[in-house]
Structures are given as structure tokens and as C-alpha cells.
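Every protein chain except one is present and positioned as in the full complex.
And now, subunit A:
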Amino acid sequence: MNPGAAGPGAAPVPGPDPAIPLALYLHFPWCVQKCPYCDFNSHALRGETPEDAYVEALVRDLEHELQDGERRPLASIFMGGGTPSLFSGRAIGRVLEEVGRRLSFAPGIEITLEANPGTADASHFRGYRAAGVNRLSIGAQSLDAAQLKKLGRIHDPGQAVDALRLARAAGFDNINLDLMFALPQQTQTEALADLDGVLALQPEHVSWYQLTLEPNTEFAARPPPLPDDDAVAAMFDAGQQRLADAGYAQYEVSAYARPGRRARHNLNYWEFGDYLGIGAGAHGKRSGPAGVVRRARHKHPRRYQETAGTPAAVQEQRRLSAQEMPVEFMLNVLRLNAGVAASLWEQRTGLPLSALDLPLAEARRRGLMEADPALLRPTALGHRHLNRLLELFL
């Protein structure tokens, strides 16, 4: 926890609460093609990546966002997409430089960029490293050629392996691999083979997550034949064991890391920290005297670029009500195996812990949360049935 945290009952201070850490998310909305399972804000690229114009828009947007005098140092930066790796090292360098002019970087800041193996490029990777990016997240998704095709990915298994090798060669020593399971008609043997393949590459971090059908995707409209719930649960159990045996500790529902290699940017989401969301369709969350405000930018790249730098770039803004706070907070923190200290609730929401008394008592009675009053921590059962547990906080 941050030093200097405001104690319970501290009077609200004008401006953002300095005790709540701040992160920056930058969205790059283009992909070579849209994947049928993906519900992130991504748009198939037609023609050249409009690097300069988009970088300018990001800078204008950030400038506008910081008008209220935000002074907190950035603890992490995450460049996600879409496919940020379509952008050159020069463009990424320019973005980070402009961010650095406006905000200070906390010592040891984590700066991550998402890379698609299909667009992996040695000079790009060297450029990112030189620009200050110190962590790469590579979307391998599967190491099975047939599955990659079904998932609409533009790369083959060899490229995923190459991407990691290129990243290492460019000097990256902190790499995440994204891998999915419960893929169409996937057997447990296949899922574990995929996982073993990824572990053999020795990344520092693995995001191993279940394929789910999200609304407004091609898979939701025409669902592929997925393994049933029991088969998925069995894959999950077996995979957990593999990951643990290989030295990757689960710390969140789908996140596994070697010691000291947790994704700090994501941890900040799950600890209900603040983040600026800059870029087309990016979401931000900031706390201040007015409470917790969520803000989203226009999704469409053209509209976003036209409005960036003006209030019109914000498509949606809402302040969380006290009624919404318990579930918004819990659906993040209870994803963490270790949960969080109970005191974090008051610090991050400004509400008294007593607001959670009733649902907490019920959750503990049902054996879904640990009894320790100093902790908000799910039991193993609660962690597996998080959706049921969270219902109590609605």
C-alpha cells in the first residue's frame, strides 16, 4: 500500500487523492483484421497506419485530460489494442516522450506494450525497447495451427515462438504470453499441450484465460462448439497444476507470474486504483472530491481523432453511486487470490467499511470469503464461484 494513505474519516482534499496510485492506459484501435472472439475496441486497418495523426490525437487528448491539474506520478503505462505493435518504435517513442513531459514517472515504472505475433518485427521491438517500453505482452492465444485459424488469428505457431525470441533479442526481460483455453472442440490433452508449449518458452508471466463468447462478436452470433462446463473445469484444474509446477503462481483469475513479475498495471485495476484512459474507446477511472468517475472516449477512430483535445472526445462519463460501489470494488479486488486489506475499501471509495457489513457477513457465512476481518479475501470456493459471490454485493 502507498505511504501517506488518507486514514478513515480524513477530510476530502481538493484534487485527486494523492494516496491512490495512478496508471495510464493508451489505446491503439487498429488490427490487421478483427478476430471473431474479440470484444475489445478494434477496427480492421485499411491502408497505412495513420501513425502521426493518431499520436497527435493521443497527445491532445492527454493534454485535455490533465487540465484539472493532475500531479500524481505514473506507476505504470499500458499500451493496448487493437494492435499497438502496428506502430513503429519511433511513434511509440514519441508518445512516451510527450507523456513524460506532462507527468512524472514513478521510480521503476512498468511500461507494457501489446504485440501481435503476426506483426512482430525485430526493428519495431528494438525501437520499443529504446523508447522505454520494458514489458511486452504477446498475444500467442494458441500454439495449435488449426485453432489459430479458427480464432481468426493472422499468425501461425512458429511466429508466436519467433516473436518471443525477437523480443528477447531486443532486450526484453519481462514478457507476458496470452494463451486461451476451452477453444472450439478442444480436448484437455490439446489444452495442456498448448500450455506446455508456452511454458517451454519461459515467459515471466502467463495470462491463461478461458475463451468466452462475448456479446457483439462473430462468435456470439454464430457460436462455435465449445467444450462443456465440466470439461472446461477439468482443463482448468489440470492447467493450474501445470502452471504451479512450473513456478507460475496464480494471483488473479487468469493471471500467473513468476516471483516479482506480476503485471503491476493490471494489479492497479484489480486494486481499484486510478487510471487515465487515453485513445479511441479507452476507459479511465479517477477518484477525487466528487467521488469515483468513470469516463470513456469515443470508440470510432475517426470520431475520436476529430474530437481529441476537446470535451467532445468523452462519449460517456458517470460518477459511481454509493450503491454501485460495493460491487464495482469487489468485482475487481476479489479477482485477486490474496484479496486486499480491508482498509483499502475506505481509502479507495471514501465510504465506511460498515457499508459492506451485511453482504460480507453473508459471504463469510456461506464460506465464500475468509473470516479475517482485516482482509477482503475470497476463499478458494468463492474464487471459483466469483459470479455467485459478487451477487451478494449487488
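Here are some notes:
By our rule, contacts are C-beta pairs under 8 Å (C-beta built on N, C-alpha and C of every residue); 3 or more make two chains touch, one makes a residue touch a chain; residues count from 1.
Convention: contacts and distances are computed from a predicted model.
In the listed set "C-type cytochrome biogenesis protein CcsB", "Sugar ABC transporter permease", "Elongation factor 4" or "(2Fe-2S)-binding protein", the entry agreeing with the UniProt name of the missing subunit chain is "Elongation factor 4". Only one of A:72, A:153, A:205 or A:383 touches the absent chain when the whole complex is considered: A:383.
Listed residues A:253, A:341 or A:355: the one in touch with the omitted chain is A:253.
Remark: the omitted chain is touched by one listed residue; of A:296, A:314, A:353 or A:375 this is A:296. Contact with the omitted chain, checked across A:147, A:250, A:332 or A:349, is made by A:332. In the complete complex, the hidden chain is touched by one of A:134, A:188 or A:212, namely A:212.
Contacts to the hidden chain, counted on subunit A, fall at residues 25, 209-212, 229-230, 232-234, 236-237, 253-254, 266, 269-270, 275, 277, 281-285, 294, 296, 318, 324, 327-328, 331-332, 335, 366, 381, 383-388, 390-391, 394.
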